[in-house]
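Here's a structure for you.
Every protein chain except one is present and positioned as in the full complex.
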Amino acid sequence: MKLIKILLLSIIGIMSANLSAHAVIEIDITRGNVQPLPIAIMNLAGSADEITSSGSVMDIGAQISRVITADLERSGLFSAIDPRAFINSANATAAPQFANWRAVGAQALVTGTAVLEEDGRVRVEFRLWDVLGTTQMTGLRYFTAPRNWRRIAHLISDAIYKRLTGEDGYFDTRIVYISESGPYLERIKRLAIMDQDGFNHKFLTDGSYMILNPRFSPTSQEITYLSFYNDTPRVYLFNIDTGKSEMLGEFDGMTFAPRFSPDGKKVIMSKAERGNSDIFVMELATRRIEQLTNHSAIDTSPSFSPFGRYVAFNSDRGGTQQLYVMDSNGENVNRISFGNGRYATPVWSPRGDLIAFTKQTGGKFYIGVMRPDGSGERILTESYFEEGPTWSPNGRVLMYYRKYPYDNRGGGGETQLWSIDLTGYNERQVITPLDGSDPAWSPLMD
Amino acid sequence: MDIPWFDSSDVRPMEIIPIEMVDISEVTKLQEIAKLPEPDQEKPEPPKRPERRAEMPPPPPRMQSSMPLPDSANQPAAKPKAPVKRAQAPTISERAKPKPPSRFSADRVAALLNKIPEEQSATDRLAERFAKQEQQMTSLDVRRQTMSISAAIQKKIEDQCWNPPSGALDAGSLKVKVYMYLTLDGELTRAQVEDHTRMNGPLKVAADSALRAVRMCAPYSDLKLPKNMYDQWREVIMNFDPSGMIS
Partner (left out) sequence: MLKNKFYAKFLIMIGAALILSACANTGDEAMDSAPAPEVSAPPQRQAPTVERVTIDPLSQEALDMVMGGMEGSLVYFAFDRYDVDSSARGVLQAQANWMKTNNVNVIIEGHCDERGTREYNIALGDRRANAVKNYLVAMGVAASRVRTVSYGKERPVNMSDHDKNRRGYTRVN
């Protein structure tokens, strides 16, 4: 496991004791080694078998533990201890033998059971233990149909993540993205959805027309995107539950770059008229549309702040593509990006404290973050081409896509989804069945 | 890559998975009876120990004693009883006239810390020095020793045991005070954070990480803390502050 060692300056070194009668040594600890927390995850015990679609019998408890392990390891904040090192293999509900877990280096321990109930449901319980403190940190029980075991695993991962990091998890989430296939010059681009870990993958359109820039509703099972259906690029709304889609409004000009408001009741987008793109917001209930910008420059890629008070967007009104922030009624437009290069695709963090963006300079592309006032710009990753960051619902991880150049031998041009921790560490590819671009993270499911 | 074959029957609405959730902390409470004695039963002892007063050397002026200073080592005070054999760990030997804390320079401390040779364990050096320590000490020696004890514990925890809460990006307010109680042999009897059970969110996670550090580093017998000064280190307060870890 990669150990991330960060050494920082001591602000205050060592405080000596006060040699008065109340003498107690007091020490300031200001440095440490940030590294993944060693965690032991036992296979959930029990007799809950599930007959899979291929006809084989599967031990749900063991499968759940495998998914939890993968979730936590992928976050980069945990390192799962190899189960072959475990001294104890018995997984009872009783308190664990903490000394044995400490001996294998575990600081946290997950135990639990998965048992079939008489009504056919499976009962899944887990407990998270503090090995050094010898206490239970949390414990939850779930009931569900056996075939839903994978969601239970993600819910448990979220509970563990939350208890150990203090932040909400993001494992019980999905990714909607553009699945790309075909040769370089004839790419098929269609809408697809999958669990955050790549499982339960489904295509939502058949590829006969192009889909771009899908975005998840923060409050419902809906997606908005740009569709080239009938060779007429317009913003659409797609309901995941019903599989139905509809065009959002009927306009002469193209609509594109849609994104939901934080309450899910509006969609903000660009609308082009006679070659000029401005930003509009549409109330979904009434389909009433309100114009927010009115400028001869291109105004696009709008993104609401988490409470809907501000809108970040992309404009070339200053000569090149830069980031701007305005009030949600279109007033008080302020440019916030001033570094070298072009800036695009601003996306407000769900925490509100940062705006992620794509930057283009010196023949390369970058994903970075800055504060909403434009200060504190920090580049997280760079490559030949990458763009379109999307935030995990807890504001901790960014996903984006990369495209590789033509390699002069007939290859290249692949697109891939990647994710990176906000700290700039733990960059990894998100595996998709075909190529992928334009990822959009769902909110935590209910 | 080829164009994937597409079956329109594959386009199906997703389903919401019904899940019922029950908190099982109550089960936990039952089980905790069988567990090791809970540290939470006891309140952290107030640092007031009047009965120790007789054992203590006369306290120097408060300001002098509470201000460790890193430079101007030419202190006229005698240092015969604490033979310093090698290049000093600066945190031990270098003391100076009292200065107000505002002048305490972080850069200077950083420089001092950098001076500690990596290949040589400060712990070893300190232990050696403690072993040679004689019983009788001046108040200056006591202060020097106390600083040595602090340095040894601090170094062990910072280098080996503390995994700061990396999730917290707003770490400025996540300072945690840990009370640690040691036996004469350096065993940890108790480590606790005030109000730990009432904490939640990032602060609780910060407290967890501090407690894990103190427990991970136990026992502290390898530091060979001077037994004649047990009263100085039977109880140690540690202020964990991750704010400097967040850039």
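Worth pointing out:
By written order: A and B. Residues from 1 in each chain.
The definition used in the following text is that a contact is a pair of C-beta atoms (placed from the backbone, for glycine too) under 8 Å apart; a residue touches a chain by one contact, two chains touch by 3 or more.
Just so it is clear, the model here is predicted, and its values are computed rather than measured.
Partner chains of the missing chain, restricted to those shown and counted over the full complex, are A.
Of A:300, A:337 or A:423, it is A:300 that touches the chain left out of the display. Of the listed residues A:158, A:387, A:421 or A:435, the one in contact with the hidden chain in the full complex is A:387. When the full complex is taken into account, the listed residue touching the unshown chain is A:270, out of A:196, A:270 or A:394. Although one chain is not displayed, chain A still touches it through residues 184-185, 187, 189, 210, 212-213, 226, 228, 231-233, 254, 256-257, 270, 272, 274-277, 298, 300-301, 314, 316, 320-321, 344-345, 358, 360, 385, 387-388, 403, 406, 408, 412-413, 437-438.
One rule holds in what follows: only the chains that are shown with their structure count from here on.
Averaged C-alpha coordinates give centres for chain A and chain B that are 35 Å from one another.
Per the touch definition, chain B reaches chain A in the complex via residues 1-4, 6, 8, 10-25, 27-28, 31-32, 34-36, 38, 47-50, 52-53, 56-57, 59-60, 62, 65-68, 70, 91, 104, 106, 109-110, 112-113, 139, 142-143, 146-147, 149-151, 153-154, 157-159, 161-170, 201-206, 208, 210-213, 215-216, 231-233, 235-245.
Chain contact summary for the complex, chain A toward chain B: residues 6, 8-35, 37, 77, 93-95, 107, 125, 127, 130, 132-145, 148, 151-152, 155, 164-167, 179, 181-182, 188, 193, 202-207, 221, 239-243, 353, 396, 422-423, 433-435, 445-446.
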